[in-house]
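Every protein chain but one is kept in place in this view of the complex.
Chain lettering (A and B) follows the sequence in which the chains are written, and residue indices restart at 1 in each chain.
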Amino acid sequence: MTTTRRRTGGRLPVALVVPAVVGLAFLLVPLVGLLVRAPWGTLPTRLLSPSVGEALRLSLVCASLATVVCLVLGVPLAWLLARGDVPGRGVLRALVTVPLVLPPVVGGVALLFVLGRRGLVGQYLDAWFGVSLPFTTAGVVLAEAFVAMPFLVISVEGALRAADPRYEEAAATLGASRWLAFRRVTLPSILPGVVAGTVLCWARALGEFGATITFAGNFPGETTTMPLAVYLALETDPDAAIVLSVVLLLVSVGVLAALRDRWISGPS
Amino acid sequence: MTLHADLRVTRGAFRLGAELVVQPGEVVALLGPNGAGKSTALRALAGLLPLTGGHIRLGERMWDAPPDVFRPAERRPIGVVFQDYLLFAHLSALENVAFGLRARGVGRAAARAEAARWLDRVGLAAHAKARPRTLSGGQAQRVALARALATGPELLLLDEPLAALDAATRLHVRAELGRHLRDYPGHTLLVTHDPLDAMVLADRLVVLEHGEVVQEGPPTEVARRPRTDYVADLVGLNLYRGTGHGTAVSLDGGGTLTVAAPATGPVHVVFPPNAVSLHPEHPAGSPRNAWRVTVAGIEQHAHTTRVRLDGVPPVLADVTTATVADLRLRPGDELWAAVKATEAHAYPS
Partner (left out) sequence: MRALALVALVVVAGCGTAEPTTGGQVTVFAAASLTETFTRLGEEFESANPGVDVVVNFGGSSGLAQQIGQGAPADVFASASPANMEQVVDGGGTAAEPVTFARNRLEIAVPAGNPAGITGLADFAHADARIALCAEQVPCGAAAKRAFEAAGVTPRPDTLEQDVKAVLTKVRLGEVDAGLVYRTDVRSAAGRVEGLAFPEADRAVNDYPIAPLAKARNAAGARAFVDFVRSDRGRAVLAEAGFDAP
């Protein structure tokens, strides 16, 4: 009796296991290839070179700032999409995901059209305030935020739509304004979704290449983030590119694993 | 100050049109089947749903009068106990109770002190720091009640406040809720589909069917003279107040009933009309309640015949058409009513 039951409970369906294992291998084997080909002998000296440190520092700073921008703008946007009585919400929701499907290079060109020196908005920023965003670290942050924000908006909006709006009603009957209800009731209840979105958003910003190089250009110490450094290194020194990639890989896996344990695995 | 509400809400094919008047200190139970419009009425009173017609007025203050006036929920002096309580999971019991005070501008320390007093009143002082999900159903219900009352609302709205509890917990929580409602000076509207809750807790019943009020009045009156089959089925309960001395309960209105489980102190004794059997002579045999009654009225309902009987105590009996014919029942006839002790339940009140 017991044996039979145990076996039935433990058997995993082949139709799921086989594709799952293939999928896992598909995702992991390229990483293994990267690690196998890494020039481990010269790794320490390469890692300690100032250009690597500079690119890594810039990447981490820009990705984090971009994530802050995404949080400040993206969480309210997600709320508007999930709870606001705005007309054409479905269309808005679709538009928000445009940066997901847009090739990042095109996103970068679009940013230039708007915020560039001769852009729709940029020309006034330049003329009135003397502010020019392309080729600056601020430009990197903007490009990364543009590409990464949909990840945050989508996961926060999903969390908001899964959250029971009656808690906000309960807060209202206790005298809370919608802002207070959002801050004290809704936000804490969707915190896991916000954290998951933040992590995705940060990871996407960290790996951002196309929009960054198109909008912010590439200048060491100013706008050369790790992915840009990797791309240019590939032209002449593939070993250096692998080293940079391994660094990026280890840093992101480290951060994501730490956050995942703390937040994403959920209450268990 | 009296609450006057002429609740008119049209949503798609559904129409609610119900007038409600609640006096200060009065507990009104809104009773009705699913889809009758109870929740709509409660949401309209709470300000979670605007009326499409009519008005809501407390004393001289207008809360809702389309198209000009609408005071949203956060600006109405109300307290709501929701069916599944909706306690904020990330806040402790104390913070939940303090939430309304904080939202209404009370300082942090004062709000916490007041919240602690309320938790003490509902007997949960020891659980102030507990998260809602660690509380039992009965405890969560009491936190929800404390949270709703802590702001000193003028209108207390209870949405199926006992529905989420298991039968055993329900008895105690119902009795305790009854005590709090008696102490509460404001207006109370209780939405329920449970006739026992309504009859035990409310001063007045309002029965809603298909968005309209079909009957209203004191619980015993509605039970004795149900105007529709639904009301007859629903509130057809024999309900008495009394004092328990073991299995014997002496009723406040006279008479004694023997109940299944021993009880002491003030209780309600309840049994359904179909637990009552009628006999021409004193029934012999098993230990049960039997007393002399006189037929006061006979009403034919969809599936049964309900006989109103005067006696000590008066009682309602549902009998089959065959019994009516056998006994040749007519008003004024003298009979014996009998109820098995196992059918009569005593609840602490």
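Here is the rule we go by: contacts are C-beta pairs under 8 Å (C-beta built on N, C-alpha and C of every residue); 3 or more make two chains touch, one makes a residue touch a chain.
All values reported here derive from a predicted model rather than from experimental measurement.
**Student:** Name every shown chain in contact with the chain that has been left out of the document.
**Tutor:** For the complete complex, the undisplayed chain touches A.
**Student:** One chain isn't shown here. Among A:60, A:125 or A:232, which residue touches it?
**Tutor:** Within the whole complex, the residue contacting the unshown chain is A:232.
**Student:** Among A:74, A:99 or A:116, exactly one should touch the missing chain; which is it?
**Tutor:** Final answer for the missing-chain contact: A:116.
**Student:** Looking at the full complex, which residue from A:51, A:64 or A:218 touches the chain that isn't shown here?
**Tutor:** Of the candidates A:51, A:64 or A:218, A:218 is in touch with the missing chain.
**Student:** In the complete complex, the non-displayed chain touches which residues of chain A?
**Tutor:** 109, 112-113, 116-118, 134-135, 213-214, 216-220, 223-224, 228, 231-238
FYI, only the chains that are shown with their structure count from here on.
**Student:** Determine the centre-to-centre distance between chain A and chain B, using the mean Cα coordinates as centres, and give it in whole Å.
**Tutor:** So the centroids are 53 Å from each other.
**Student:** Can you tell me which positions in chain A touch chain B when the two form their complex?
**Tutor:** Contact set of chain A toward chain B: 164, 166-167, 169-177, 180, 184-185, 188-189, 191.
**Student:** Which of the residues in chain B end up touching chain A in this complex?
**Tutor:** Residue positions touching the partner: 46-48, 72-76, 78-80, 82, 86, 88-90, 99-100, 103-104, 147-148, 151, 157.
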